[in-house]
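Showing chain A:
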Amino acid sequence: MAANAADVTSRAGSSEVLLKVEDVELRFGGVRALRGVSFEIRRGEIFSIIGPNGAGKSSMLNCINGFYHPTSGTITYKGQPRKAMRPYVTASQGVARTFQNIALFKGMSTLDNIMTGRHLKTKATLLENAFWFGRAKREEMEHRKFCEEIIDFLNLQHVRKTPVGTLPYGLQKRVELGRALAAEPELLLLDEPMAGMNLEEKQDMARFVLDVNDEFGMTICLIEHDMGVVMDLSDRIVVLDHGEMIGQGTPAEVSNDPKVIEAYLGVQEEGEA
Partner candidate 1 sequence: MTTPFLKKAAMIGLGAAIGLGSVFAAQAQASEQYLPSLVYRTGPFAPSGIGFADGFADYVTLINERDGGINGVRIRLEECETAYANDRGVECYERLKDRGNGATVVAPLSTGITYAVIPRSRRDGIVLSTMGYGRADAAYGRVLDNVFMVPTTYWSSMTATLSYIAEQEGGWDNLRGKDIVHAFHDSAYGREPLAVLRHYAEEYGFTLHEMAISPPGVEQRSVWQQIRRINPDWVSLYGWGVMNPTAIRTAASMGIPRERMIGGIYAAQDDAVLPAGSAAVGYKAVTFHGPGADYPIYEDLQRYVYDAGLAAGDGDLTGTIAYNRGLINAGYIIEAWRQAQAEFGEGRPSTREETLWAWQQLQIPESRTEELGMGGLMPPVNITCENHEGDGRVLVQQWDGENWVQLTDWIDTNRELVEPMYRESAMRYAQEEGITPRECD
Partner candidate 2 sequence: MIYRESGQFKKSYAADQAILPLRQDQVFLIGALLVAFLVIPMVASNYVMNALLLPFLIYALAAIGLNLLVGYCGQISLGTGGFMAVGAFAAWNLATRTELPMPVVFLLAGLITAGTGVLFGLPALRIKGFYLAVTTLAAQFFLIWLLQRPWFNNYSPTGVISAPEVNMFGWVVDSVTDRYYLALIILVVMALLAKNIVRSSTGRKWMAIRDMDVAAEIIGIRPMATKLKAFAVSSFFVGIAGVLWGFLYLGQLEAEAFNIYVSFDVLFMIIIGGLGSILGSILGAAFVVLVPIFLNVVPSAIGLPLSTAMISYVEIFIFGSLIIFFLIVEPHGMARLWSIIKQKLRLWPFPY
């Protein structure tokens, strides 16, 4: 797992912009899920997107990895502005993600799920696979070794061969992280990795996120509801509300921004008014 070791920088991130979102707008019929959102993610940092329910956070991630196509605006990744792109193309450029509602391959084992994450690094052809010769066999061993390291890292040894559909929720989240890591991405999108977890599981997961960022230098874009976690982990934060960006900056800046406070506590204020 040393592929990106060279890029390792401090937790604060470098000044190189990995992904730039400019004035992105996303419409479904009459609904405007995102309106004019702009921000930058710098290589090596942990960047968080927060906001109340329905703020458009997941839509933003979906735009970044090509599942949705912005109605207008541009997304520049590694210096190249992207037009509409299929998700698998984005993936091949080094973007991996996890999902708010777990999207594992339920019929497959933990190991196979993580191995699937390696598929972009696989070159064996169908015929090689069928005859189990040449690259097919060699790559299988190499990837297996790599995935075992991830399994060790995430403490999943005991469920290696268990079908993931039968695993408890917390472990499934971890397997999903493993699958994303297996792709050795440059940009890792985590959509509420701690949702529905108890405190202990959250601490574990936070540890993994930090380790991934520290040890492998992966850039992370995180969506999370738990403010405590976000404030602890993030280098920078962007705040969305009703599809609009209402604040941006370091955790400290954001938590003191009156617009952000209003968005989060708006209901009460209206009630008082």
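A word on the picks: all candidates are chains of the complex that A comes from, given by their letters.
Assume contacts are C-beta pairs under 8 Å (C-beta built on N, C-alpha and C of every residue); 3 or more make two chains touch, one makes a residue touch a chain; residues count from 1.
Fair warning: this is a prediction, and the values are worked out from it, not measured in the lab.
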Numbered candidate touching chain A, per complex, among 1 or 2: 2
Interface residues, chain A side, partner candidate 2 - complex: 65, 67, 86-88, 90-92, 96-97, 99, 103-108, 112, 115-120, 122, 124, 126, 129-132, 136-137, 139-141, 143-145, 148, 179-180, 183
